[in-house]
Each structure stands twice: as structure tokens, then as C-alpha cells.
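First the structure, in the form of C-alpha cells, and then the observations on it.
Note that one protein chain of the assembly has been removed; the remaining protein chains are unaltered in position.
Letters are used for the chains, namely A, B, C and D, taken in the order the chains are written, and counting of residues starts over at 1 for each.
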Amino acid sequence: MVIGEVIGTVVATSKHELLVGSKILVVQVVTPDGSFVEGRQMVAVDTVGAGTGERVILTTGSNAAKACETDRVPVDAAIIGIIDNIDLN
Amino acid sequence: MVIGEVIGTVVATSKHELLVGSKILVVQVVTPDGSFVEGRQMVAVDTVGAGTGERVILTTGSNAAKACETDRVPVDAAIIGIIDNIDLN
Amino acid sequence: MVIGEVIGTVVATSKHELLVGSKILVVQVVTPDGSFVEGRQMVAVDTVGAGTGERVILTTGSNAAKACETDRVPVDAAIIGIIDNIDLN
Amino acid sequence: MVIGEVIGTVVATSKHELLVGSKILVVQVVTPDGSFVEGRQMVAVDTVGAGTGERVILTTGSNAAKACETDRVPVDAAIIGIIDNIDLN
Partner (left out) sequence: MVIGEVIGTVVATSKHELLVGSKILVVQVVTPDGSFVEGRQMVAVDTVGAGTGERVILTTGSNAAKACETDRVPVDAAIIGIIDNIDLN
């Protein structure tokens, strides 16, 4: 997984039927200390009620669908946690 | 997923039998504000009726097949939504 | 998927049993206008009878196996189409 | 897989139910001689009891779930070994 920060929302009226009703967010990948990683913005399905500005755990690839109500959904990225804190040692 | 802009069409007479009849598009990955990301062009199956110049949601990896009529199709990228708007906060 | 150009052939006597008899090609990833993308050469199973110098559609990841005779084959890249033309708008 | 060094821990109260109870670590990808690879930090589930500063084997993609108690977990990275030594020839 990677650490992301929610930076926006995608509005798409015409989309795959299994995505209807899903909240689709724009996520900026960040380093553990919160810096934006250039060129790494993704679009992800929200499964935990994340909001703009929150730091999240982003899972990618085919397992992202397992976080959704049905794993038949054709997504490759899902927000699976809201980060309270990162302890770097 | 990533945000893409449809920039062309691929014509391939000789192809895998499960791809016959599919519309195969060239998609340029773009940033949330619409800038082209250098070196990131992909070829994707269209599942939502996207046209040239439209911004789309592009899903990649093995789940892309789930957007097609049969998930036995050997594709790794599919257009699953047409973007109306992106709200960046 | 990505656009590739076939640039060579791999000879490997000792290989996984399910690869015996497969044609294994070296493919250079190219941009839609045909330029070589630096550092992106791949090795792929041919499923459509592609030859050196031809532009092809290359699918990657676990779905590549679906293009083969049996999807139990441990490959991550397959040529699934020979490109006649790319229309860029 | 890649070689990683554990550099921190992620605390996330709100997360996918199948992640509750899992230890989620921040891992820095390193070269075989131990140098940090710039921009490649990941978040992974620990399955072998790894601790901060240890070098680990990190598996990514959908197979990472196979290292967990149930493979229905929506993760894309797992620590599957603690490295004692790397012999470079």
C-alpha cells in the first residue's frame, strides 16, 4: 500500500454499473513525512468515509476490489484506512 | 485508477479472438488539472462509449477484464467512466 | 496495454514446462508515434504470430496468461494483436 | 519481491474490518547493499514479526494477501521474511 492524501472528487455520470453509488476520490501519493510525490496522483474508490485533506492507506491492484461491496467491481485502487498517525523511528 | 484523455484509436485486424469487436483506444494519462504526463500513453478497451478528447477513468491490471463482457479477455486496461468534472479542494 | 515493436527472440532451453513450444519475443515499448521508450524492453509470449519489426499490442500482468493455451502458464506479458494502424486525432 | 527496511508504524483506527489487528508497517525499499531507494516507501502488512531497522523481503501485488490469515484481505504488500544475510557474488 501507499500513503495518500485526498485532494479531490471525481464526478462521472457515465460509468460502469458496479461503480454507481461509489464515492470516487482523487488521491495524491505522499511520503511518510507528508510530502507530495510528483506525478503520482491516483483515482480511488473510498470504502472508509475519507474526506479531503485526510491521509489514507491506499491499496492498489486487483485486491482493491476486495475492499468493495462486491469484488466483481473493475477497480484497481481503494482507500482502506484513515491514518491517525505515522511513527517513524 | 488514473485519469486519461482519449487521443486515438488502434486498428488491429489480427488479434486475440476475445478482442474482436472491441473498441481499442489510445489513452494519454493526465494529471487532475489536465496536463499530459510524459511517457504515459496506454492502450485500453472502451466499455462506456468514450470518444476522442474526452477525459476518462482508466482502470489497469487484471481487474480491467471485469469491465468487459467476459472476464476471460486478456486485457490489462479498460475505460470505465467518462469524467464530467473533477473537484479539487 | 501498451504498444510495442518486436525486436528479437529469446532462446531458453531450460525453462518452465508450460513454456515449452511457446515463441518468446523481446519487445520494445514505443510511443503512439513509434518512438522507442528508453529502458522499457520486455519479454513476452507471442499468441498471434508476430514477427520482428511489427508493431503489436502487449498486455501485461496476470491476465496475459489468458491469451495462452492454458492460463496456468506463469507469464506476465503476451502479444495479443498486430497493429495495422494507429489513428491519432 | 524487493528488499526493504522497516522504518515505522502506521496507526489507523478507522480501517477495513479485515485489517483490524494487523500490524501495518512503513517500509523503505533498499538496494541489495542497503542503500535507500529514493521515493520508494511502502506500507505493508507484517506477517513474520518484523521490527524497526530490520531488513525484510517484501512481496507486492495481489499475492500479498496469500501471506495473511485470510486471502480476502484487500492488501497489496506484505512482509514475508526477515533477511539474515545477502550474499552478493
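Rule of thumb we're sticking to: contacts are C-beta pairs under 8 Å (C-beta built on N, C-alpha and C of every residue); 3 or more make two chains touch, one makes a residue touch a chain.
Computed from a predicted structure; not experimentally measured.
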Among the chains presented, those that the missing one touches: C, D
Absent-chain contact - pick from C:G4, C:P32 or C:G61: C:G61
From C:I3, C:V30, C:V73 or C:I86, residue that would touch the chain that is not displayed: C:V73
Absent-chain interface as seen on chain D, which is shown: 1-3, 31-32, 37, 47-49, 57, 59-67, 78, 80-89
Where the missing chain touches chain C, by residue: 7-16, 19, 24, 26, 39, 41-44, 52-53, 61-62, 64-65, 72-77
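Throughout what follows, only the chains that are shown with their structure count from here on.
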Centroid spacing, where centroids are CA-atom means, of chain B and chain C in whole angstrom: 19
Intercentroid distance (Cα basis), chain D paired with chain C, Å: 31
Where chain A touches two or more other chains at once, by residue number: 61-62, 64-65
Contact graph of the chains (line, ring, star, complete, other): line
